[in-house]
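Of the protein chains in this complex, one is absent; all others appear in place.
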Amino acid sequence: MEKTLQELANLIEGEVLGDTNLIITGISSLDEAREGEITFIAQSKYLNKAKKTKASAIIVSNKIEGIDKPFIITDNPYLAYAKTIALFHQHPHPVLGIDENTILGEGARIGKDVSIYPWVFIGKDVTISNHVVIHPHTSIGDGTFVGEDTTIYSHVSIRENCRIGKRVIIHAGTVIGSDGFGFAPDGNRYCKIPQVGTVQIDNDVEIGANNTIDRGALGKTWIKRGVKTDNLVHIAHNVVIGEDSLLIAQVGISGSTTIGKHVILTGQVGVVGHLEIGDNTIVTPQTGVSGSVPANTIVSGYPHMPHKQWLKSSRCYPLLPQMRKTINKLEKKVKALEEIIQNHTGDNK
Amino acid sequence: MEKTLQELANLIEGEVLGDTNLIITGISSLDEAREGEITFIAQSKYLNKAKKTKASAIIVSNKIEGIDKPFIITDNPYLAYAKTIALFHQHPHPVLGIDENTILGEGARIGKDVSIYPWVFIGKDVTISNHVVIHPHTSIGDGTFVGEDTTIYSHVSIRENCRIGKRVIIHAGTVIGSDGFGFAPDGNRYCKIPQVGTVQIDNDVEIGANNTIDRGALGKTWIKRGVKTDNLVHIAHNVVIGEDSLLIAQVGISGSTTIGKHVILTGQVGVVGHLEIGDNTIVTPQTGVSGSVPANTIVSGYPHMPHKQWLKSSRCYPLLPQMRKTINKLEKKVKALEEIIQNHTGDNK
Partner (left out) sequence: MEKTLQELANLIEGEVLGDTNLIITGISSLDEAREGEITFIAQSKYLNKAKKTKASAIIVSNKIEGIDKPFIITDNPYLAYAKTIALFHQHPHPVLGIDENTILGEGARIGKDVSIYPWVFIGKDVTISNHVVIHPHTSIGDGTFVGEDTTIYSHVSIRENCRIGKRVIIHAGTVIGSDGFGFAPDGNRYCKIPQVGTVQIDNDVEIGANNTIDRGALGKTWIKRGVKTDNLVHIAHNVVIGEDSLLIAQVGISGSTTIGKHVILTGQVGVVGHLEIGDNTIVTPQTGVSGSVPANTIVSGYPHMPHKQWLKSSRCYPLLPQMRKTINKLEKKVKALEEIIQNHTGDNK
């Protein structure tokens, strides 16, 4: 594919500085770009690297002095990169139809222009909407609904009566609708509580590989529009995740917790059950969230605390041995002072 | 299904206060219950919510003043809920027989009334006992035994020569009997130690989704009766888990560690190898257990310590910067006092 610099600028709503008719054949990183390709600078720390790039043009937020190449100037070069790479790498999935090695349950409804790879199990009364792509070895339980333009990779297991929205992407090995972890103690043993709820995943959600999203005990586990999860994320029964929140790899959320919109839970964060985490909250890596968190905050540590407080405390942690020594020394010195003063003043108190 | 209040009271060993002949059609949460349904109160903090419920009757441990509805009084409303929901949602799996897309190895023995979904691989000399249900895409290696009434969800991989008990539930994507992580350093490289042991899972165990349970190096990895694991749990080679212990999501247990009975390892706990954790121990979230733990204790932190001690220390953590400032201030003050006293007493020491 070839595009002129001006065509790319139109796509990313930027302004060309230089030859608008320059032909661009692809986009790559500063290091790997070859002649004819465009590259981008998302962070100012890469400015030096930019001087060595072999790219023929650069997407950047401000003109760089000392580089004699055409630029596209745009407010958000990273977003521009996302759009440009999508342009050059677009290859809509060819419509494969339904492979002959598909099992279709009674009452299953399959939309048009779907691509169903071999050995996909589709239960009774399942709906597969138009333009859905389902990779090999996926299993979809009775009564589940899959919305338009959704892609499900291989070895995904979606249990019965779940609802998956439009333009959803589910990566390989993910399990949706497994039983929540619910047991009632019965003297010495545990009695299983049947998990009779469901899972609802709204439009434009992307779920990473090998996630586990349990069905509600009663009611539903609910992943709202635009949520993105990374790999190996665990979401327990009756959790609700608000719009456009991000869950980075290996996050675990316990049952009945509600996460707001635009929240970011970073890697290996754990969240206790029955909490509320407010909108726009950021939780830093490995934090253990042990109570509800108000909106618009950054929290860290275990138990969690405001991030700035944690930063200060974590800087003291390596100083603990020295602090302890100083305290011991001070104790001795104060004792010595007390004795001297007592001797000199005769104060027996 | 319809049951009278008295019939439900008999099931859950409770006592009816009110119309014993009232017809109940289901059970739901306080919020979601409709007329005709029964609900339950497991914790006193939900008493206020109970006043607004539309349920026709309530399971509770003591009569609630101010609510003019029939009650069933029982010691353990949560257990009563588990039993009642199981009653209303019971639908024994229909017997499907063996799907034609099943591969049966030589010498495989299949019991009666089994349900084997499409594309299940059953190796040589495998035993599948009566009433077993195996969902699509599951793989069971040579020589493995699966006990009666066990349910295995889709995409489960059970390797060769494992033993699965009766009434076991294994959720989707779980791997049982994979090689343990065993390598002997050979100068600069690692030499694989063949993992020739096995996995034994006893009766009434439930294993969550996407777990990994490695086979023994020699001997066996052993999950004893009644153990329940949540999702994404890792159990290394030669680990032993005692009866009725609970492993919450994302727990990881290193090799050759022995866990007692009725232990609770909460979310994201890690346990070092070759340890012993005593009966009835509780390990709080994200704790790193770095040494053996006696029975009947609660431990927290990393390295772990008694929970009460950790609670007190964790409350001091946010105070560290202030403590450090105070120490610095005290050092200056003590130095000043020492100088004053030296000047006044002429003590040159």
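In this document, chain identifiers A and B correspond to the written order of the chains, with residue numbering beginning at 1 in each.
As a convention for this text, a contact is a pair of C-beta atoms (placed from the backbone, for glycine too) under 8 Å apart; a residue touches a chain by one contact, two chains touch by 3 or more.
Since the model is a prediction, treat every value here as computed from it, not as a measurement.
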Contacting the left-out chain in the complete assembly, out of A:Lys54, A:Lys83, A:Lys124 or A:His307: A:Lys83
Residue among B:Gly147, B:Gly173 or B:Gly260 that touches the chain left out of view: B:Gly173
Chain not shown: contacting residue from A:Gln195, A:Thr221 or A:Gln250: A:Gln250
Positions on chain B contacted by the hidden chain, ascending: 103, 119, 121, 137, 139, 155, 157, 159, 173-175, 178-179, 181-186, 188-194, 196, 210, 212, 214, 218-219, 232, 234, 236, 250, 252, 254, 268, 270, 272, 286, 288, 290, 301-303, 305, 309-310, 312-313, 315-317, 319-320, 323, 326-327, 330, 333-334, 337, 340-341, 344
Chain A, residues in touch with the chain not shown (by the definition above): 28-29, 32, 76, 78-79, 81-83, 85-86, 89, 101, 117-119, 135-137, 153-155, 169, 171-173, 204, 206, 208-210, 226, 228, 230-232, 244, 246, 248-250, 262, 267-268, 285-286, 314, 317-321, 323-324, 327, 330-331, 334, 337-338, 341, 344-345, 347
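Everything that follows uses one rule, which is that only the chains that are shown with their structure count from here on.
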Centre-of-Cα separation between chain B and chain A, whole angstrom: 25
